[in-house]
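This structure is in structure tokens; I'll ask about it shortly.
For this depiction, one protein chain was excluded, whereas all remaining protein chains were kept in their positions.
Let's turn to chain A:
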Amino acid sequence: MCLGIPGQIVAVTDPERMLAMAEISGVKREVNVAPVATGPLQDLVGKWTLIHVGFAMALIDEDEAEATLQALHDLGEAQAELDAMAAAEAAQEGRE
């Protein structure tokens, strides 16, 4: 929860709510990009970000994304983040 996970922004989905689709270790998840939106949202597409509990908190480069993901795998935290995202989908339907 505190370490976050790198993800690449692939599309802007809801500019009014500052939402964009991110690809995180092969999983697509809508995230809020307000903290990193310094210019037009469209400019974020293709960029790597550090995502904490569904919010893109910092822009990082691709090497940093890779190194961070490696460290998260080592720590077992990458899977924990992905599991939490899956659990959240189940929570929407009230099935857990």
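We take it that a contact is a pair of C-beta atoms (placed from the backbone, for glycine too) under 8 Å apart; a residue touches a chain by one contact, two chains touch by 3 or more; residues count from 1.
Throughout what follows, contacts and distances are computed from a predicted model.
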UniProt protein name of the chain not shown, from "Hydrogenase maturation factor", "Cytochrome c biosynthesis protein", "Acetyl-coenzyme A carboxylase carboxyl transferase subunit alpha" or "Monovalent cation/H+ antiporter subunit D": "Hydrogenase maturation factor"
Touch residues of chain A, complete complex, unshown partner: 1-4, 17, 29-32, 34-37, 50, 52-55, 57-58, 60-61, 64, 67-68, 70-71, 74-77, 80-81, 83-85, 87-88, 91-92, 94, 96
